[in-house]
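A single protein chain has been omitted from the complex, and every remaining protein chain is retained in its original position.
Note that the chains take the letters A and B in the order they are written out, and that residue 1 is the start of every chain.
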Amino acid sequence: MQDSTIETRYATQEDLMASAPSSLWKDAWKRFYKNKTAVFALIVLLLLALGAIFAGVLTPYDPYEVVLLEAKNPPSLQHLCGCDEQGRDILTRLLYGARISLSVGFISVFISTLIGSIIGIVSAYYGGWVDAILSRIMEMIQSFPSILLAIIFMSVCGRGIQNAVIAIALVSIPGPARIIRSSTLSAKEMDYVTAARAIGCTNTRIMFTHILPNILAPIIVNATMSVSGAILSLASLGFLGLGVQPPTAEWGYMLSDSRTYINSAPHMIMSPGVAIALTVLCFNLLGDGLLDALDPRLK
Amino acid sequence: MAKYILKRLLLAIPVVLGIVTIVFILMRIFSPNPAYLLLGQRASADRAAALTEHLGLNEPIWKQYIIYLKQMLTGDLGTSLFSQEPVLKELLSRMPATIELALFAVIIGSVVGIALGVICAVHQNSWLDRICQVGGLVGVSMPRFWLGFMLMLAFAVNLKWLPPSGRFNFLVRPTEITGFYIIDSIITGNWPALWSTLKYMLLPGFCIAIGSIGSIMRYTRSTMLETIRQDYIRTARAKGLSERVVILSHALKNAMIPIVTVIGMELGGLFSGSVLTETVFAWPGVGKYIVDGINNSDYAVVQGGCMLVALISVVMNLLVDLLYGTLDPRIRY
Partner (left out) sequence: MGKLLEVKNLTTQFKVDKTKIIKAVDNSSFYIDEGETLAIVGESGSGKSVTALSVMQLVPDPPGKIAGGEILFQGKDLLKYSKEEMRAVRGGDISMIFQEPMTSLNPVFTIGRQLTESIMLHLKLNKRDAEDRAVEFLRKLQIPDPVRRMKTYPHQHSGGMRQRVMICMALSCNPKLLIADEPTTALDVTIQAQILNLIVKLRDEEKTAVMFITHDLGVVADVAHRAIVMYAGSIMEMGPVREMFRNPLHPYTQGLLGAIPRLSTPRGQKLYTIPGIVPDLSQLPKGCPFCTRCDQCMDVCHQKKPPLRRLEDGREVRCFKIERGEEIG
């Protein structure tokens, strides 16, 4: 009798938790939910994303309007983060900058993960010379420090958001490719793949409907961690004058712009740095949390 | 041992080739006219024609590649648009500054990172451990160039303990022999110069090191936690050895084997990170040279500089691999 009551309570709690399709994801969500730091990071990132999306509504200022009278004003009630050298509200520029950082981060990681996953899964599944060639190319790209490769790319192609996305995506393809390759290699030996082959599935079908869902966990974790890397790379490029075109509000560019005033207006250099560090930190914490939640064996 | 070194050297060749090839592909695919990329858009037609001839740009692509390879491997990295000097010569004169700073940083990073990691592993889940774990993650997440400004603001602008930027003080500059100022001041016995050199290196060195401290610490901690659960650690304790000897000698020497690999990976990052840190601290090294090249739209400088830094990190990784071989007796040469 007692057993059954425990069971029903357990079930209702589960129903409340999430409407995930399978118990695997439900379990993962439960584990993630217990990790307070990761949940905190997720909330901060969601708030940041909302702030970026609704930047136009949230702040009364224009990120590009020059008000020379207020130039270099320290933080006040009107301007929570102060104003920059042209009197633009820094908080407003940070919110607009978040749009760029987050979208460049997500898009470039999406591209690199997509291409990297295809390369990884194909080279592991087919093996032989396909694997040899693809792996050598990945090793070549990887041996080149990624920020330097991005610098060369940007100085050949010129600055701009599009090129920055391509550069960042390009240099981060080997990461997911390598991870997916090794996961596929072990997944390939599983019985369900043999079973799929036995009932006559095509190679493409086996790769993308049988193997891929089973190696999603490392892909997701890697992608989350990569977003933080991509945001850092964009900021670095911006700082070096190779990112987006000025006067676009972008965190790295804002930082680089304000360094001249490090003595006279140190508040200007604080906020973009804090914004970058906080965002990157949250993505790292989120990635750590996802790693624990999705693959408890790894801890 | 000689065989092992030779094997590692041979394995480095395709990596070097790969680096050169990627730069070649990028330039040929994405640039409509490499001659104008190198000479600037306003270059005269004569000079463009001369360079086109020199690079063999009218030849088929595979021949261009061979010409390019030959030039790169013989050290012909082109001429700087800005100074009209050969890029290789300018790079070589700046290389010691970059290597010195990066090695200084990796020493700080390894010593502090390993020490903290061991302490955290021994006192697992203590408040110190928790602080270090969070601190390490924050250290990894902070953009190094921003951290540089913060350090500068704190220690140079406000406290005035250390010089804000540059590499030397004109009054106590060491005589240049090797270009490594620490070595130069020791050779010449110029102690004031050594002291001054160290003071100039401290801020940029620590700025580069802080990310490495974070990752080396986290890695050391997890490796040590795994190592101290091994049977041979129990054996060491059963012998009656003091906890100090058990941890610092028996456990750490085993843990060092994987830690050294991570330090090697960090080294590559340290050199490429020099592009950012040297700019912040006006450190006259290869990284600053590359950024100056970016600002002057001096492509030959950017390309040559990036390639050299990539090469240095390959060489450093090689050295770390050799160190690895001496640490682990199970490696067969």
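The criterion applied here is as follows: a contact is a pair of C-beta atoms (placed from the backbone, for glycine too) under 8 Å apart; a residue touches a chain by one contact, two chains touch by 3 or more.
Every value quoted in this text rests on a predicted model; they were computed, and no experiment measured them.
J.: Identify the visible chains that the left-out chain touches across the whole complex.
T.: B
J.: Using the touch definition up top, pick the residue from B:Ala2, B:Ala45 or B:Ala238 that touches the left-out chain.
T.: B:Ala238
J.: Return the single residue from B:Ser83, B:Ser165, B:Gln230 or B:Ser297 that touches the missing chain.
T.: The single option touching the absent chain is B:Gln230.
J.: Using the touch definition from the top, which of B:Lys3, B:Arg42, B:Lys160 or B:Arg330 touches the missing chain?
T.: Hidden-chain contact among the options goes to B:Arg330.
J.: In the full complex, which residues of chain B touch the absent chain?
T.: 229-232, 234-242, 250, 253-254, 257, 327-330
What we mean here is this: only the chains that are shown with their structure count from here on.
J.: Just how far, in Å, is the C-alpha centre of chain B from the one of chain A?
T.: Between these chains, centre-to-centre, one finds 25 Å.
J.: Inside the complex, what are the residues of chain A that reach chain B?
T.: For chain A paired with chain B, touching residues are 136, 139-141, 143-149, 151-153, 155-157, 228, 232, 235-236, 239-242, 252, 255, 259, 262-263, 266, 269, 272-273, 276-277, 280-281, 284-285, 288.
J.: Over in the complex, which chain B residues touch chain A? Could you list them?
T.: My answer: residues 14-15, 18-19, 21-23, 26-27, 30-31, 37, 137-138, 140-143, 145-147, 149-150, 152-153, 157, 268-269, 271-273, 275-276, 279-280, 290-291, 293-295, 297, 299, 302-303, 306, 309-310, 313-314.
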